[in-house]
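There's a structure below that I have some questions on.
Every protein chain but one is kept in place in this view of the complex.
Right, chain A next:
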Amino acid sequence: MSAHRTRGRRTAGTAAVLGTALALTACASGADAPVGEPDTPDEPVELRMTVWTADEAQLGLFRSIADAYVAENPELVSGVTFETIPFDDYTTALTTQLAGGNAPDLAWVFESNAPEFVSSGALVDLRPVLEDTEGYAFDDLVPSALTLWEEGDGLYAYPFSTSPFAVFVNTDQISAAGQPDPADLVADGGWTFDAARDIAAATAKDSGKQGLVVRDFDYQTWENLATVWSGWQAAPWSADGTQCTFTEPAMVDALTWFHDAVFDDGAMPGPGTTADFFAGDAAMTITQISRASALDGSFGWDVVPLPAGPAGPQNVVGQAGVGVFAAGEHPDVAADFLAYFTNAENAERLAAYFPPPRQSLLDGETLGDANPLLSAEQLEAVVVDGVQDAVTKPAHRNFAQLSETVRAELDALWVPDADVEAVLADTCAAVTPLLED
């Protein structure tokens, strides 16, 4: 065979490979679709929604709402599938599905990814559908809860869960150590981060267990420290997301306090030490109120608001949104389903697990019906008051890269003799180019 023919075949083979690659890539591309009143499809469609919960009770509730929707709209939808993707890999798996041209119709979205998802054009504007759906009572939604998910006049996801951070207290351990009850300190205005640190350190010393745990931080997920530094009114970057503020005095003070609480006072577990409050390993934990379901009654407990920092008390909420993908197969039908899934009636049912962003449902009594573990007073103090003027955890349209870069830089802070100011200066030097992107 001549060299010429061989080369010709090789070229043809390469072209075939690249052609197939191009074709597959083209298949992966979706099209921007305006969302509105759904046209009745030729045959009922199957919707798919990705979630990170694997809790059978929660999934059962979703299915029962979906079944009711299917029964009311048999010409539109034949079924709704709720696909669980593990929490740790959620966004990674979701974007992989998008890259593979297999976008779900609806998806839960983390608050930290909100700006990236909202600004990318991946999600459709839900405001017209939600406002026009009869009986939806769009005006009942708390405006501050929607801010993160808005761009211009558009609303790109519904914040189905607006869950305040609070402090769960193991009252057995604290009273055994002869420490003051945090609830009493809340009542007389003495519930501060310094008081929490002192109680945690003394209780840990007495019990031989851990003091105060910022749950899910684990010296990796640094954004959970917002529950602490908000008491100093500190933030990692400016509100418009363009300036690093790790070196601001408030942040330096907050992280110095945290560092010393870990390494000098022994009030918090150090890096590489695991402690699960709900298994009785710690005196207190900062986490979301929705974790109350993990309490099994094996010890006495209470829940109190976040302590006040030098800048006073500050409420922090964790949010999760649910949006409709433009690249999904049926964005119109999916948006219509979302309007049903989150209407006032269903939001009340969902409130059993996810504090709703609806003003009419935010009272201790309504939430108490859905959360039998918590008293109306606890819910009033922590949830109802906790969502008012609350800040959310850090978010940015470039969050993924920022998250990893800050994590790598802050690693230098988690050693006993760290120079807090120097580490934070390095952190700003590393993240500034990413903020300017």
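As a convention for this text, a residue touches a chain if its C-beta (ideal position, glycine included) is under 8 Å from a C-beta of that chain, and two chains touch if they have at least 3 such contacts; residues count from 1.
Here is the rule we go by: contacts and distances are computed from a predicted model.
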| item | value |
| --- | --- |
| Choices "Anion transporter", "Cytochrome bc1 complex cytochrome b subunit", "Nucleotide excision repair protein" or "Multiple sugar transport system permease protein" - which one is the UniProt name of the chain not shown | "Multiple sugar transport system permease protein" |
| Contact with the hidden chain (one of A:G60, A:P143, A:P249 or A:P271) | A:P271 |
| Given A:E404, A:D419 or A:E436, the one touching the chain that is not displayed | A:E404 |
| Which of A:E116, A:E223, A:E248 or A:D265 contacts the chain that the document leaves out | A:E116 |
| Interface residues of chain A (partner: the chain not displayed) | 14, 17-18, 20-22, 24-25, 28-30, 32, 92, 95-96, 98-99, 116-117, 120-122, 219-220, 270-274, 326-327, 400-401, 404, 407-409, 411-412, 414-415 |
